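What follows is part of the complex, with its chains left where they were.
As written, the chain order gives the labels A and B, with residue 1 at the start of each chain.
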């Protein structure tokens, strides 16, 4: 029910390149702004990535959840911490978010640092 | 355009088990609360399942629609009644819900009591 992480990342990279190369300055700037929002500011990147994960979950965007799960693993959040963040999203967003939380759990099996064997 | 019902149910069961076993009490409780919301109370289960179907449709969650269609068949709603409920969702939610209604019709072909030959 979830595609392979490699396929997601390949498609994402190819299309991002196409969008950034399409000649529309506004889109290019929005992509830059989106990237910069997670760079260190008053808050550090680690905290911001968790904000991005919860925002993606309550807005029910599987691709965005996958992206932020990968990032959460990279910046050092543990499986237990990510699950605790997903729980906030689940309570705020309600049972309509459950299918996305299921896919988030399936996705975590493919992500170093977040798969079930990691305590 | 819709996966097999068996595949949906297998994935759903496996991941639910994983979530319920992950050790997060809050998630476990929310799953319980979600289950209890459809048990008989001031309203009977049959009515509540239809409420769940319409809520899932206007919020445009295919997995939730599939789940509640299966339940609608189990608790005794007829195809005609389910379609009449989907129409309320369609009018409230607008044409943006049409793709989900299409998939709901495709899904009903796999559900005893809701497929087109049943009058």
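Observations
Criterion: a residue touches a chain if its C-beta (ideal position, glycine included) is under 8 Å from a C-beta of that chain, and two chains touch if they have at least 3 such contacts.
Because the structure is a prediction, the values reported are computed rather than measured.
Here 2 copies of the chain are placed, and the complete complex recorded in this file has 6 of them.
Here is the rule we use: only the chains that are shown with their structure count from here on.
Fitting chain A to chain B on CA positions gives a rotation angle of 120°, reported to the nearest 5. Centroids of chain A and chain B (each the mean of its C-alpha atoms) stand 27 Å apart. Put simply, chain B touches chain A in their complex at residues 3, 7-8, 11-12, 15-16, 18-19, 22-24, 26-27, 30-31, 34, 55-56, 59, 61, 63-64. On the chain A side of its complex with chain B, the touching residues are 1, 60, 80, 83-84, 86-87, 90-91, 95-96, 98-99, 101-103, 105-106, 116.
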